[in-house]
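As you look at this complex, bear in mind that one protein chain is not there, while each of the others sits in place.
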């Protein structure tokens, strides 16, 4: 019994398991839609009963699901502290928290959307999850470089923010404190540029121009890092070319790791 | 007779065919210009007769052209449901729909512009369409990766939107509902940054700063994916891998154009 | 006499020639600064005599220089219709045009700045102009691809603009005509995002979100194209690796074009 529930809830290789996963994804999307609609003042007033009923039914179902997951999991602790175990838990908590303590915490149930990442389990069957692994690996590999980049960037935006504060503070209410000036520097360097804060004095505009132009080169760094890693990951797919591997018969090089015969003369290649 | 019309309308290798294509492109551009001008209130009032007459003459010509295409096409059904067949049809429909039902649908005739893509038929003679194929192939290849990226991104903007809603909702009318907050998150993550919605509280600005900085790294991902694919397509010049070329003995694919023997089983490969 | 003037004005390999070039660059920068300052209302009123005098002295000098260039050039026609010949001419014209016809055309003398590109003649001596050639070559090579990209992009922004016009026109004065909506689409797709026009209706925001997210992938295309060309140009510097060139003694491959001896065994390499 327990292992049958397990196969349906945790796996996606049976018909029932796939159906359960799809139903879960639909329930998550509907539940998020309900929460979003509830925050629209005009919509809420007219549909408060419908929304509240729907939300509590869904929260109930998700609670039952979580309890079942805990019940049928062979290694309860491993599941409970795994990424999805934690996400499953904090996806139902806000609803109960809202009931007993802080009402607006209810909206945090959108954290449920993280559970949509489970969809990759279904995608695995569609051979799409390899692509996701690919991006994740490139991102993970580029993390140390990007971390160092952000460290230097944060120092830079503080210096730029201080400079602009000294120049604009008296005239421009948007630069009334260093934190606000740093906020402006971040908005500018990331090229978001809301325009809620913008330089007003001539010197301020001059410095801002220099900052924007420098930001032009700086924004290239993370892009360059990620691209370099993605390119490399791309190059070294399952067909890595080993440059030193040469055919002993004709001397042709540029064979892939999995190649066993020379593609020019057909001779057997030496083992790697 | 039918086949002579076909050569003029569908092909671009005769003088008449080229002339027809150029005339068509000019007509499409003029027709779009007319529609654009009509929506400018000041211009419309003074030129309503000219604009209306011009538009209906062009719509009439396009209708005749479409009927001729249907008439002279040897495989009518294949044409009618091909990409350009459908575009040709929905390019004239809005005009008639506007006459009988929904007047403002008339402006949808700008969909006619899609017919400009036919210009690539002329470009083929200029050997430019290879470049277009090149970009399209790289985009098509990177689609699965970009699809997964967008899937994760949409989850992210919902979580960010909810967070900002909780922080800003009471103070900032721009964050008055979760959908509006998600809209803000998308405007921010894509670095568009209209500024119609912007954080106002200190905590909101702090969270927004973190979101913008993270967006700095995230915007690098699609750029990296497309660049990697374009670079690869670019690199695989004289050693292009022909994906359809398979070893007749063991079925292995992924052989380069210059390969003469299968790299796995050593069997002779079929000629290209 | 004529050829001595030629060496000073047109070349930069003598001391006098270098001095002349530097003086010219300084004069261009000063002249541009004068024009800029003149347009600042507060500054103009107080310094009108100084500015006007300075500008006319500089224009006079530039006119004398242009006449001298024409006089001493051995092939007058070739110079007059070369890139710099045309720039030199249209750099003095606006000043005279302003005198006799359209006063505000005077400000077009900033076109003089294009003459600063002459600085590359001095840079040549500093071996920096190779880098400029490098960027220019990559840009020129990627032009056909980028041209096709822009062609497709312009069709896209027209369709997006029409769609937003239909949705927002009645409510939002920023979308009061199709050209304005297309302007918004361009501001959005390029991620500039002024915010002078922004969607207001719920459906408009939804469509805008989709447009922004698609723009996320589309902005990657020109970056990818230029990067791929720059990477390729970078790879094939003056030290192109010829993959098929192998040492006849030890079989090592991966030698550059200029290499004459094997870097592993020191044996003479075969000629290319």
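In this document, chain identifiers A, B and C correspond to the written order of the chains, with residue numbering beginning at 1 in each.
Just so it is clear, a residue touches a chain if its C-beta (ideal position, glycine included) is under 8 Å from a C-beta of that chain, and two chains touch if they have at least 3 such contacts.
Fair warning: this is a prediction, and the values are worked out from it, not measured in the lab.
Peer 1: Which one, A:16, A:29, A:67 or A:159, makes contact with the chain that was left out?
Peer 2: From the options A:16, A:29, A:67 or A:159, the contact with the absent chain belongs to A:159.
Peer 1: Using the definition of touch stated at the top, determine which of C:113, C:152 or C:202 touches the missing chain.
Peer 2: Considering all chains, including the one not shown, the answer is C:113.
Peer 1: Of the listed residues A:20, A:134 or A:194, which contacts the missing chain in the full complex?
Peer 2: Among A:20, A:134 or A:194, only A:194 touches the chain that is not shown.
Peer 1: Kindly state which of the options A:50, A:99, A:136 or A:212 is in contact with the chain not pictured.
Peer 2: Of the candidates A:50, A:99, A:136 or A:212, A:212 is in touch with the missing chain.
Peer 1: Could you pull out which residues of chain B are in touch with the chain that's been left out?
Peer 2: The missing chain touches chain B at positions 191-195, 223, 227.
Peer 1: Hey, which chain C residues sit against the chain that's not shown?
Peer 2: So the residues of chain C touching the missing chain come out as 32, 35-36, 39-41, 104-105, 107-108, 110-111, 113-114, 116-117, 119, 128, 131-132, 134-135, 138-139, 146, 150, 153-154, 179-180, 182-183, 186-187, 190-196, 219, 222-223, 225-227, 229-231, 233-235, 239, 254-256, 258-268.
Peer 1: What residue numbers in chain A mark contact with the hidden partner chain?
Peer 2: Answer for chain A: residues 144-145, 148-149, 151-152, 155, 158-159, 161-162, 165-166, 169, 176-179, 182, 188, 191-195, 198, 202, 205, 208-209, 212-213, 215-217, 219-221, 223-225, 227-229, 231-232 touch the chain left out.
Simple rule for what comes next: only the chains that are shown with their structure count from here on.
Peer 1: Compute the centre of every chain as the mean of its C-alpha atoms, then state which one is farthest from the centre of chain A.
Peer 2: Chain C.
Peer 1: Return the distance between the CA-based centres of chain A and chain B, expressed in whole Å.
Peer 2: 26
Peer 1: Could you give the separation in Å between the centres of chain A and chain C, each centre being the mean of its C-alpha atoms?
Peer 2: Those two chain centres are 37 Å apart.
Peer 1: Quick check on chain B: which residues sit in contact with 2+ other chains?
Peer 2: Only 179, 182, 191-195, 219, 223, 225, 227, 229, 231 qualify.
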